[in-house]
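Shown next, in structure tokens, is the structure this report addresses.
Every protein chain except one is present and positioned as in the full complex.
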């Protein structure tokens, strides 16, 4: 694959400072770039590397364009344009349609001829795949589940029964969709299992990271809406709703029946308690613990407390590091006070 | 499946206020219920929905029974009765006994005719399954391991060699039982691996969540006793003991050689250090860090400290949110003191 700088500028709305006929063949970091590559500057940490880059062209904001020693593709959103250029230069592997002889497709399953089912892929009875679905090695689509067009399940993915997944989704290896929610009720002897009879519904254009788990609903469905992006090793409990275009970093957990709004950004390692709501456009710092609902958009952090606003939280974090000192100062004041008061 | 209200009342010890011949066919939430469904009220958060429910009947405590607009099944434990009714109406899928042609059963393995081995299931040499065991797609039972009657391994489960699992257990997808404990010893150059020669023993009626890992013992066994319920993405290190009927929520980790008693309830995202004991009937709040043994039953929370009693911990959490304010007040007092003392 290759693309000319002129075509990049036209398709992705950049101002080109340089030769429109130069072609680039792959992406590269500023430091690692050669004359066949296009690079980008999105994080000022790497500003120094701009001036010595060997790239054919750099995608850059107007602010830094003058420092670019080679062709510049100037845009207000360098990382966004980079993503699109990289997708042109490094497209997903094309499918090799067909069912591998070492895959198993149940008699009552629906698998269009445009799909690729890798060795060890298992499609159970009543499952329905859209066009051009990829089911990777040793992945399973359970009874009655439906997978939308162009969705890809990498190796060792598990989709349980009666799960619906939209179009153009990507499920990474080890992801588990539709496992039973953690429903147990106390009885005389210990615990009774509460059957989990709901399903999971995942919208279009959702990406689910490696070894992330999404439990099915207790009665109604667990929902992950269109465009949501989940990183690795996230745990989504039963009856959670994740809003559209919300991004969630690795190792985060959301407990049962909580609702997260649209376009939220959840930092890694966060824990969100059950039966609460987070409104649209909330940003949580990494490692946040949310113990009650958040009703105003904004940035929050803190643990293990209700999410504070992030400015207050940062101050408290600093004070935490001074706690022993504060304790000693308090003790000294108490002594002085005792002397003064003549107690 | 269906059941009459009269039969529910008799089998599960409820007082029925309504027509005993009415039949229900499925469970529903109060809000989503129709005339063929039975619902329940176990959390007062949903009390408002009781009054307008369309359910045929509601399982409810005496306290709320008068507000029920339809037939009421009155019991002191609505959630426990709901669990049993839901199990009648939504039983586990019956097995289709047999070994699928795409499964692999080693010559020396023992697999009764009542078992179902799904495509990609692998039963290694010397493994022994009880009656009516289900081994899901692409799941593996390792050499010499034993699985009790009626236990179900969903898709993509791994049971290593020489592991014993009891009867009526459920292992969700991605669970790994019997991986090597993290045993490494420093040598001149770096680390030597310490062979992990113990096994894992899991009692009857245990449920293990998706992508949960249970390591085998270093020398003796890791133990999970009967009736314990583990949620998703939990890590149980080598030589841990989890007591009978203990329930543990997602993302919790227990470090090596620690012992947790019976009937404990461990909140999600908790971290329990190694070589300590937690007695029976301990409740840990979500996100608790336990750094030393707990010898008295009760509720605890806090991180990263020894588990405090939960009342003190809750107060400290609130004070944490006031830390910056406390620091400023301390500074002001110090100035006033300096003035007063004439320093």
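Letters are used for the chains, namely A and B, taken in the order the chains are written, and counting of residues starts over at 1 for each.
Just so it is clear, contacts are C-beta pairs under 8 Å (C-beta built on N, C-alpha and C of every residue); 3 or more make two chains touch, one makes a residue touch a chain.
Please read these numbers as outputs of a predicted model, since none were measured by experiment.
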- Item | Given A:36, A:247 or A:279, the one touching the chain that is not displayed | A:247
- Among the options B:78, B:261 or B:302, the absent chain makes contact with B:302
- Message: Considering the whole complex, not just the chains shown, which residues of subunit A touch the missing one?
- Response: 26-29, 32, 43, 45, 77, 79-80, 82-84, 86-87, 90-91, 93, 100, 102, 118-120, 136-138, 154-156, 170, 172-174, 205, 207, 209-211, 227, 229, 231-233, 244-245, 247, 249-251, 263, 268-269, 285-287, 301-303, 317-318, 320-321, 323-324, 326-327, 330, 333-334, 337, 340-341
- Item | On subunit B, residues whose C-beta touches the chain left out of the figure | 102, 104, 120, 122, 124, 138-140, 142-143, 156, 158, 160, 174, 176, 179-180, 182-187, 189-195, 197, 211, 213, 215, 219-220, 233, 235, 237, 251, 253, 255, 271, 273, 275, 289, 302-306, 308, 312, 315-316, 318-320, 322-323, 326, 329-330, 333, 336-337, 340
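One rule holds for everything that comes next: only the chains that are shown with their structure count from here on.
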- Query: Which whole number of Å gives the spacing of the CA centres of subunit A and subunit B?
  - Reply: 26
